[in-house]
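Here is the structure we will look at, set down as structure tokens.
What you see is the complex with one protein chain gone and the rest in place.
Note that the chains are named A, B, C and D in the order they appear, and that numbering of residues resets to 1 at the start of each chain.
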Amino acid sequence: MKSSRLSDQVIALTCLLAGWWLVASFVSSPLLPAPLEVFEALSKEFREQRLVESLLVTLQRVVISFVFAMLLGGIVGVLMGRFRFVNRILDPILIILLNIPALVVIILLYIWFGLVEVAAVAAVIINKLPNVAVTLREGGRMFDHELEEMSVMYKFSVQQKLVHIWWPQLFPYIMIATRSGLALIWKIVLVVELLGRSNGVGFQLHLAFQSFDVATILAYSLAFISVVQLIEWFILQPLDRKASRWQKGSSHV
Amino acid sequence: MKSSRLSDQVIALTCLLAGWWLVASFVSSPLLPAPLEVFEALSKEFREQRLVESLLVTLQRVVISFVFAMLLGGIVGVLMGRFRFVNRILDPILIILLNIPALVVIILLYIWFGLVEVAAVAAVIINKLPNVAVTLREGGRMFDHELEEMSVMYKFSVQQKLVHIWWPQLFPYIMIATRSGLALIWKIVLVVELLGRSNGVGFQLHLAFQSFDVATILAYSLAFISVVQLIEWFILQPLDRKASRWQKGSSHV
Amino acid sequence: MFEFHVEGLTLSQRQILSALNIKVNSGETHCLLGPSGSGKTTLLNLMAGLEQENVEAIGGETRRANYWLPHKPEIGYLFQQPRLLPWRTIMQNLLLVEPNEEIVLKLLEEVKLQDYVDYYPSKISLGMARRVALVRCLLLEPELVLMDEPLTSLDLPTAREMRVLIKRLVCDHPTRSMLYVTHDLEEALELSDSVSVLGNSPAQVIYNSRIDAVSRQELEMLLKH
Amino acid sequence: MFEFHVEGLTLSQRQILSALNIKVNSGETHCLLGPSGSGKTTLLNLMAGLEQENVEAIGGETRRANYWLPHKPEIGYLFQQPRLLPWRTIMQNLLLVEPNEEIVLKLLEEVKLQDYVDYYPSKISLGMARRVALVRCLLLEPELVLMDEPLTSLDLPTAREMRVLIKRLVCDHPTRSMLYVTHDLEEALELSDSVSVLGNSPAQVIYNSRIDAVSRQELEMLLKH
Partner (left out) sequence: AKEPLPTVHVTVISSGTVNWELQHLKNMQLDHSNGFNLVIDPVASLSAARIAITSGNADFIVSDWLWVTERNMKGANLRFIPFSQQIGSIIAAKDSKMLNFSDLKGKRVGIAGGPLNKGWVLLRAAAKKEGIDLQNDVKIQFGAPPLLNQALRSGQLDMLATFWHYGARLEAEGYSKLYSLKDVMKGLGLTSDIPMLGYLFNQSFEDQHPTLVAGFYRAVKQAKAQLAIDDEAWTALRPLMKVENDAIYQGLVAGYRAGIPSDITQEQIEDAVNFYQMIDELKPYPSGTQLNPELFYKGL
């Protein structure tokens, strides 16, 4: 079962690679590099010690922003979903935060706080937070009334409610926020790095972009995507499986 | 009831405005313009006929991309949520699409297909689609098994299932995809316009950025946010209310 | 006559049903009794085609481990739980099955719910929801009706009226057959033309008889485990 | 003695309960009867504090339109539906209420579910889920137990055993009171020390009596509407 699951994905990825390789060798333009060229670019970046360092710097920014955005956004979102009053007050602010261009936030923060790390990370958090809130607000709205009543009658502690009632119900929404969140944060980190940091994948991408070095651009993108794919395989998918164990269709008793 | 709901939001917005005005008049720097200056910038852009035109152009791109991304992403996502096999095959592709930097997609499409409108819109769709898919996949996963069985036994047509069983269950996920989707698409449209269009809000924003005209930057941002706020008030929130009418807590029978 | 054969059913690595078969004559009602957890609902699901197990036949092909003789009838199923669409009012729920509003209203009157057509399911009591589900099932016109404990959670007089309604619309229908699951022996004896009892683990048919040949004493003995 | 006063309850612009009061003596069991949809569950929810209505008192303040005398007791509530956490196994569900595994296992044995501790609720039958919910309720040690039709969907012998269990753990407990909703007159007469009947719309107490003074005939009359 487990091996077939992985092998399916490996097959899908291989097909993708083969298709890319075919198209690339057919077109044969430096603007659509073949897998091999991208791999060479990757190993060049690796050899010249930029790859790992940039990845680490960017990942660090991603992780910090992710944690803060998820925590704050999650709490605000759930509260908005639960309490109409909170929702009514915060909703217009949420809309503003959600739709204010990343560029604007980044610029304003850089202007006000200078080109410092804190401004960069704060910009990312402000960009991501409303997304998490919007997602978890729907989660908060869909809370099961009957289970809530049950937990009150059976005197569940706040901690028990959190672990056994709220978390499982929020789970799909948390997974959405996590998956699209990781992606979004990483994309914003790129813009932030592009506009005012001197290291990280975004900076390297920008350099490669300036000379239209598509192979290097793809190499950095793939490097980060691989990291996310690993997170997906070793953290998110096991969580998914664990969470679906109780469902009707599962083979678990 | 209805009026008090709106007035709450108006009060919240007014407070926000007042806060901004206070801080701005305290700081008194062109880098943090007061509401009035932003309003002047807005009316200047309006008088010089750039505002409405740019907004319309950008909105048109947003709407087209939104429709396509929601439709395609929604179908793919629900299928992935329902059928494990589809999920296993498409999951790695989804991760790639989700995490490939917007910049990369935009540049590649522009380079391959030229600086044409189709490339611009396609780039936005490709950026948004995986987000919708990830969101609706969770929706598809959480489908109620019992109602599904019921609909089979009572011979619901596909259309009946769609309208009466699937849509209501997907609704919260669709709202998430819509809200964060509008925001995301508009942000990507900004980048797309920055990198290869000669009109639209993104173009104007960047011009303002180059001359560091923060008031104009904010003016354009607020103009778009107002559009979204109107969509929120007149389309999304009524939908929300209609959809929550059946819930336990509602005052409807 | 419909005959349903099961070679066995294993769910989550546990065998629930052993080999058994159930026979229902055309136009007749067959009652299925058995203790809680014996597998009645599972059997009904299997008959309705909602659950299925495939076995490997000789030659590596798979085939279904259960089948109908002479052919699978059209089936209507009253689930053990109401399973109403929570986001649709009572009337909307029923109109999905029978688009003719008058027919629906007439039946709703028979279960005394004519005043609740515009209520959402979360705003009515469990007993009322069960009656709505009963109406929904009765709106169908299938060859075979499966009913899983339709009259629990109802007070005695209401239950009696519902029983009369079921009798009139299903049992007395010349060509409609019914498989009726209940815990109430009286109900079984009143409605059915034949009775069987499910027991043991994995479940088997441990008693099967026409109503006229039923030994009430034996039945009571069996149902007391 | 606990006394619960209601001045009335309006839900979604519809008055469900009219003014009424319910009295339960310490250590005694009070049975609540009434037709389907009469408002029994709503009343229990109100007593448990899950539903509430505020009325405007003189002076513009609001106060609750219902109150307990002499004070609100600690309450355990067996809901009409099992309400188990679907994502937790039976055992995990119960351990949330009583962390001592042994006590839980002992009670599970009494309801014959000791083999199902690791099952998720979606994998057991409705009757089994009801028994789990019953166990969960019995694990609490409140002053007042509210039970909403605990024994529906169970076969006769199982129901009888459960009744004995309830009797032993609750009715015979010297200080534990119970309010017991049922549709089964026999059950009511067997378990209770006093009986009342809910009827009319909005709901009123239309009959109330100690068990020794109950007129069975009158009760049957009332319950037949």
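We take it that contacts are C-beta pairs under 8 Å (C-beta built on N, C-alpha and C of every residue); 3 or more make two chains touch, one makes a residue touch a chain.
Owing to the predicted nature of the structure, the values given are computational and were not obtained by experimental measurement.
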Open item on the list: One chain isn't shown here. Among B:L6, B:L36, B:L115 or B:L239, which residue touches it?
Closed with: B:L115
Task: Sole contact to the chain not displayed, among B:I107, B:M150, B:A183 or B:A223 - done: B:I107
Open item on the list: Going by the contact rule already stated, which one of B:P33, B:G77, B:P101 or B:G202 would touch the omitted chain in the full complex?
Closed with: B:G202
Open item on the list: Across the whole complex, list the residues on subunit B that are touched by the chain not included here.
Closed with: 31, 107, 110-116, 193-198, 202-203, 205-207, 209-212
TODO: Name every residue on subunit A in touch with the hidden partner chain.
DONE: 29-31, 48, 107, 110-111, 114-115, 195-198, 203, 206-207, 209-213
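Just so we're on the same page, only the chains that are shown with their structure count from here on.
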Open item on the list: So the centre of each chain is just the mean of its C-alpha atoms; given that, what is the distance between subunit B and subunit D in Å?
Closed with: 48
- [ ] Specify, in ascending order, the residues of subunit C that touch 2 or more different other chains.
- [x] 12, 81, 123
Task: Junction residues of subunit A - those touching two or more other chains - done: 146, 247-248, 252-253
Open item on the list: Show me the residue ranges of subunit A that touch subunit D in the complex, using the header's touch definition.
Closed with: 146-147, 149-150, 152-154, 156, 160, 164-165, 168, 243, 245-248, 252-253
Task: Residues of subunit B that touch subunit A when the two form their complex - done: 5, 8-9, 12-13, 16, 31-32, 85, 88-93, 95-96, 98-104, 107-108, 111-112, 130-131, 134-135, 138-139, 141-142, 145-146, 172-173, 175-176, 179-180, 182-184, 186-187, 190, 205-206, 209, 214, 217-218, 221, 224-225, 228-229, 232, 244, 247-249
Open item on the list: Quick check on the complex: what are the subunit D residues that touch subunit C?
Closed with: 11-12, 33-37, 41-42, 80-81, 123-128, 131, 149, 152-159, 183-185, 223-225
